[in-house]
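Showing chain A:
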Amino acid sequence: MEFLNWVRGPGLEYATVIFLVGILMRFLEMWLIGRKPDLSRPRASASRAGWRAVWRRSLPSEGLMKNSPLVMIAGYVFHIGFLLVLLFYVPHIHFFKDVLGFGWSGLPTPVINFLSILTIAALVALLIHRLIDPVRRFLSTSQDYIVWAVTTLPVVTGYMAMHMDVMPYTTMLALHILSVEILMVVFPFTKLMHAFTFAVSRYYNGAAMGRKGVQL
Partner candidate 1 sequence: MGGLSDIPVVTAADDVASDTAITPAVQALLMELADRLEVFRQTGETHVIDLRSLPMPVAEHELLREWLGVGEVRIELDSLGPTAIHETAYPGIWWVVHRNRDGEVMTQQVEVTACPEIIRSQQEDIHEGLQRLREALPTGESA
Partner candidate 2 sequence: MTRPTLAQQLARQGISRRAFLKFCAATASMMALPPTMAPAIAEALGKRTRPSIIWLSFQECTGCTESLTRSHSPTVENLIFDLISLDYHHTLQAAAGEAAELAREQAMEEGGYLVLVDGSIPVADGGVYSTIAGMTNLDMLAHTVKDAAAVVAIGTCAAFGGIPKADPNPTGAKSVAALMADGSIASKPLINVSGCPPIPVVITGVLAHYLTFGTVPELDDLGRPRAYFGDSIHDRCYRRPFYDAGKFAKTFDDEGARKGWCLYELGCKGPTTHNACATAKWNMGTSFPIESGHGCIGCSEPDFWDAGSFYKPLSAATGDLSGLAGGAIAAGAVAGAAAGLYARSQKHKAAASREKMTVDDLKD
């Protein structure tokens, strides 16, 4: 109980502060470097192509499906599953409503259950693939594995807390919240930042390509 009180009290406060301060820092660090204006005469609207790329690159591409089907499918399943569970599990919505002041309707628990299992399976598949695939194994640093672990833990502990087979609910809930806090603390200092910066990089790339008249 003391543990739970710590994780949902001061622990959550520390994590929130580190998370927000860290993300803002990273964003400003990135933005304030700035970029020189492009003096070449554009063939087409850069900004339109930029915004298009932000959306367009969320869609699966045929080539990737052919080359790395596992990363592609497991990647989609994990990202979508994770987001749905995060945003549409009723207790989570209660949490957000509490903090934000507004809520939304959630998905039925059996759906969330199913999504959690799918997400965990996809994450495990991605880890195995990272260990087996020559390219991904070669590229991977310890950070890649740490990030995998801190992303997977909240899903696993959350699922376990819902089903309470292993440990008392309190302990499991506390571990779940703690794992989320670890994720939040690690977030600004690792590649997890891509969850926010992906839109920025897609925009820059899309705009650079788009002003040349290439839409990808």
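The candidate set was assembled so that all candidates are chains of the complex that A comes from, given by their letters.
To be clear about the criterion, contacts are C-beta pairs under 8 Å (C-beta built on N, C-alpha and C of every residue); 3 or more make two chains touch, one makes a residue touch a chain; residues count from 1.
Computed from a prediction, not measured in an experiment: that's the story for all the values here.
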Q. Of 1 or 2, which one touches chain A within the complex?
A. 2
Q | chain A - residues contacting candidate 2, complex | A | 1-2, 4-5, 8-10, 12-13, 16-17, 19-34, 90-92, 94-95, 98-101, 108-110, 168-170, 173, 177
